[in-house]
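With one protein chain removed, the remaining protein chains of the complex are shown where they sit.
== chain A ==
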Amino acid sequence: MRYLPKSPADRVEMLDAIGVPNVDSLFESVPAEYRLTRDLNIPRQHSESEVLDRFKAFAANIASGEIAEAKPAKQYASFLGAGAYRHYRPVVIDSLVQRGEFLTSYTPYQPEIAQGTLQATFEFQTMICELTGMEIANASMYDGSTGCAEAVMMAVRITGRSSAIVARTVHPEYREVLRTTVQHQGIPVSEVEYMRESGAVDLAALDAAINDDTACVLIQSPNFFGTIEDVKAIAEIAHKKGALLIVSIAEALSLGIVQPPVDADIVSLEAQSFGVAVGFGGPYCGVLACKEKFLRQMPGRLCGETKDVNGKRGFVLTLSTREQHIRREKATSNICTNQALVSLMVTVYLTVYGKQGLRDLAEQNLAKAAYLHSALEKAGAKKLFTGPSFNEFAVSLPASAEATNAKLLDSQIIGGLSLSQWYPELGEGASLWCATELTTKAQMDAVTEAL
């Protein structure tokens, strides 16, 4: 919202213009007994610098739950992942995205937008295709969870079938977003179990669950437990019965080392790991990528490369004819805002690291996770699943996850995410731990010590 300052003289002029003596007379239609005659019971106003100081203090102390009072900043070690990953952000990302040409251009709608913006989007799409093994990628979506919902609706349009199967190993909050999105679209969603030993989708149960009405199977890999799914085997099961396979990827960095889901029909990727800071719930950067034959059913827009009349290379927005600004209520999707600036962060990140850099980084994550596992084992934790994993894994701790985390917090450590709220069958001690390249050996040793 724009900030419009008004002086007392401005107020008088405005009141004169509409012919009332004072502001109170605007509320005369509200009976006197319902009007508030005292001041609101809230603290006095703060100056901008006071507000900034206050929030900086909040940010520093929020982990401890001590947010009421500003205290000196504390450094916490965090082992949380579960869909939001802390990775190093090269400073060049912010210096580039904060250039006025990028920062001030709102999500570009018209084909006539700046060539620089278009080229950045084109490169983003190209790199996403290379990473995911898909043939086309769109110019980005809100986030990984809405991307899943869009992919399911896409599969329903493509197959002409009406229901969807989602693995219980897909992020619980992604599943919630999916249910919210499709609940009024006549798309029933059923869930398929995981194998208690490996933590991967139960293939036999999946095979039995797919019927002639199943438009798609939605899985996540690495899944919510960190286990890498057998995408090829799942694709075979789905395709055999005419259903599409959608693979959701929450930890994009896994693509640096895990084989891309080339057997999928649609990939819904959350690209936050690539240079987007973990904030209070956002922003995130969703991406949809798919096989080219599904192009017309993909929501959002694409950016294409072409030549102008003089034969010079140029970039254009294309295939936006099914978007809301052209097709109104008949649009393929109601998502009309992509994450142009955030996807630019992703583009810069991928350009900085490159193919080998991404692989090296992924290997570091793998090594750190292995060390974290051994550190937790020393403290009595047992790995819950045998399936292969990337930088995240589920363990069972002797005490409840809540009790363990409360204890760790005293040593400035934010422990793993408790799993029992979504998976009560795993027990109170089940939690999900993540190590990235930013996790230090000292931090991991501190966990062993504190427990």
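Criterion: a residue touches a chain if its C-beta (ideal position, glycine included) is under 8 Å from a C-beta of that chain, and two chains touch if they have at least 3 such contacts; residues count from 1.
One rule holds in what follows: contacts and distances are computed from a predicted model.
One subunit of the complex is not drawn; among "4Fe-4S ferredoxin-type domain-containing protein", "ABC transporter permease subunit", "NusG domain II-containing protein" or "Glycine cleavage system H protein", its UniProt record names it "Glycine cleavage system H protein". Among A:Val12, A:Ala277, A:Ile326 or A:Ala367, only A:Ile326 touches the chain that is left out of the view. Only one of A:Lys56, A:Arg296, A:Lys355 or A:Lys378 touches the chain withheld from this view, namely A:Arg296. Touch with the chain that is not drawn comes from one residue among A:Pro43, A:Gly100, A:Gly160 or A:Gly186, which is A:Gly160. Across the interface with the omitted chain, chain A contributes residues 160, 296, 321-322, 326-327, 330.
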